[in-house]
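The structure appears below as structure tokens.
Shown here: the complex without one of its protein chains, the others still in place.
Up next is chain A:
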Amino acid sequence: MIPKLCYFLKLLVFIILNNLILKLKLNIDGLLVYFPYDYIYPEQYSYMLELKRTLDAKGHGVLEMPSGTGKTISLLSLIVAYQKAYPLEVTKLVYCSRTVPEIEKVFNIIYIFITHCIINSYFKIAFQIHFSSVKYLSFLALRFGKEVDGKCHSLTASYIRAQHHSNPSQPVCQFYEEFDAVGRQVPIPPGIYNLDDLKDFGRRKGWCPYFLARYAILHANIVVYSYHYLLDPKIADLVSKELAKKSVVVFDEAHNIDNVCIDSMSVNITRRTLDRCQTNVETLQNTISRIKETDAAKLREEYSRLVEGLKEANVARETDMYLSNPVLPDEILQEAVPGSIRTAEHFVGFMKRFLEYLKARLRIHHVVQESAPQFLKDIYEKVCIDRKPLRFCAERLRSLLRTLEIADIADFSAITLISHFATLVSTYSKGFTIIIEPFEDRTPTIANPVLHFSCMDPSIAIKPVFGRFQSVIITSGTLSPLDIYPRILDFRPVTVASFTMTLARTCLCPLIVGRGNDQVAMTSKFETREDFAVIRNYGNLLLEMSAIVPDGIVAFFTSYIYMENIVASWYEQGILENIQRNKLIFIETQDAAETSMALEKYQEACENGRGAILLSVARGKVSEGIDFVHHYGRAVIMFGVPYVYTQSRILKARLEYLRDQFQIRENDFLTFDAMRHAAQCVGRAIRGKTDYGLMIFADKRYARADKRGKLPRWIQEHLTDGSLNLTIDETVQLGKHFLRQMAQPFRQEDQLGLSLLTLEQLQSEDMLQKIAQIAQQA
């Protein structure tokens, strides 16, 4: 046995050595970094240098690098190496990404990375997507997340479990009991866990994977999850509250981070919400009166607890996950709940009054816009509700729901929403606006009143993140102009850098088409967008391109309504029929399932050589989350400049706020917003150095310096003066030439030394000098 085993061991050692020898070991500014590939892009090296500098300074960073240049792997390699070298300085990497496929990609990269580089399985990684989906394990029969939440809660809440002790017939969740009994003491074996792995692990051990996941997050070295778990205070409170201060937080694909922040703090109240809230209040009232007859002691107990203050909000056990308070300012935690809402009946009465007030507000017939202090003043005058009890509203409701032992909290989402609104509106005097719209703009005859409580300052939601964690890295393929993000998110970065893509051949070809063949200007400007000549020229452009571009073309419109109109008139003019001669046409719809199907068929058509066109919408789901690699997108056409719908009152309020608070002019912000979406759209087609694609900006306004200058550097530098105001014919000529060039075989050797480096090449002096120029500090 011994010689055989020895041989086996030697072989293993050999393999391991081999692996280590083959892959790169880099010296980044004195730090040993394993890189799981044989070659490296120069910009990756440069990116890691900047990143290291940021970590060294324990500060925040904004880094822009084109997609397809291996951003994620660079980030991971460096931070993990850093973690390993300085385990006391950086304890955890929290990697946030936006979409589920994106998260899964990151996870797979980690997998490659760990298996290739560090055979040592010291790293433990927890990975989760959606908490309610974890719970499916124990309640497979239930369909909807909320229901599952409620059901889970009804089995795991602390009082239920207490009852179980005295009365064993009370059902409890076996998985949770098991976990609670032993799960916390037994360490999870090191490894990489995604959701399925955790489920699997939980099933084997008989532990509830949901609580296991929540527990594992605290101990993992790398956590990969979605933005919401950090930015949405309702969830962050539950999941990320206890993350160590010495963590590095990375926001990937962060070009839309401000919108995520705003979304997580905004509330909309419709008449339906209020109606449901009404029934909630009634239920509460009934329950209270019933309990009062049977168990008045319980209510008294709660009262005395509230007198003591909200300190127990901190020590509340994790299972009592009443939807948590959006924002709990520290002073609230120190104070006691004010007397006016301390007893249960009083609080319900208070909520009733508040509800009636909101109903009255929604009954108006004209649009109202006011600030939070105005709202508070009005509510004080009308129904005598003070600011202070309002602030405690969410917390008080939480406590009440717990006292009443209402197991199924899913039903109470409406009243919870209202209480959150109350707390938010009384907590923040700045950064929010209240807009009451009695009807939709498009349908002024149908009454559909909505109260928008809209957050205008993204820095409010992200402030705790910047404050708590020592390094926060914001990165994406399109963050230009770089200086605007620190301004709107209100933080001070130590590094701000943009990296270009080093290319052995220019594989992207941005062209700005400003005129049709008839010299009529092409633009989606509001005044001319319905012009027949413009629509016809857009159609001709697509038609001409469909004849010369192989495989897939993706076209983006500025809005869904605009696309519908254009498609309709193209249909009437017979343009679509002619396009169909060249390629199949698929169109994004407002229904996600339908669009998914169209998208899959589109890819199928590209795959089998038939070729297809996908008509899609900027800011739509496709533009945000779907990549068109290689033949799935050989050309992207951006019809018009994707400005946001400027007539929206919420937007107007936000623009005003930006101007007053951050000194960002409306126009600057609008252009910035439009250009980041345009860049996102056209960037979808280039996903790597071996990829290639045409980027066609079909609007003459792109040629202006203020628009062009806001494109990411890696697109801008390929925009020559000669391609600024082309006609359709010229575009076709340039496109033909470009595509013919790109279709030539492209081998690794062509790249080597220019855009792809071996270790030796990387170490040479002049290459290091060149690399230093890749990063451009803003």
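By our rule, a residue touches a chain if its C-beta (ideal position, glycine included) is under 8 Å from a C-beta of that chain, and two chains touch if they have at least 3 such contacts; residues count from 1.
In the analysis below, contacts and distances are computed from a predicted model.
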**Prompt:** Quick one: the chain not pictured, UniProt calls it what, "Aldehyde dehydrogenase domain-containing protein", "Nucleolar protein 6", "General transcription factor IIH subunit 1" or "phospholipid:diacylglycerol acyltransferase"?
**Reply:** "General transcription factor IIH subunit 1"
**Message:** Just to verify: which one of A:A360, A:V383 or A:A592 makes contact with the chain not shown?
**Reply:** A:A592
**Asked** Which of these, A:D275, A:E440, A:D518 or A:D660, touches the one chain of the complex that we don't see?
**Response** A:E440
**Prompt:** Which one, A:P87, A:P101, A:G339 or A:G722, makes contact with the chain that was left out?
**Reply:** A:P101
**Request:** Consider the whole complex, including the chain that is not shown, and state which of A:T279, A:T506, A:Q519 or A:Q580 touches that chain.
**Result:** A:Q580
**Request:** Can you list, in ascending order, the chain A residues touching the missing chain?
**Result:** 1, 3-10, 12-14, 16-17, 20-22, 25, 27, 32, 37-41, 70, 72, 98-101, 103-105, 108-109, 112, 119-122, 129-130, 196-197, 200, 225-226, 228-229, 232, 234-235, 259, 262-264, 266-270, 273, 323, 413-414, 417, 440, 443, 446, 448, 450, 452, 454-455, 564-565, 567-568, 571, 574, 576-578, 580-581, 583-587, 589, 591-601, 603-605, 608, 610, 612, 621-622, 624-627, 629, 648, 650, 688-690, 748, 751, 756
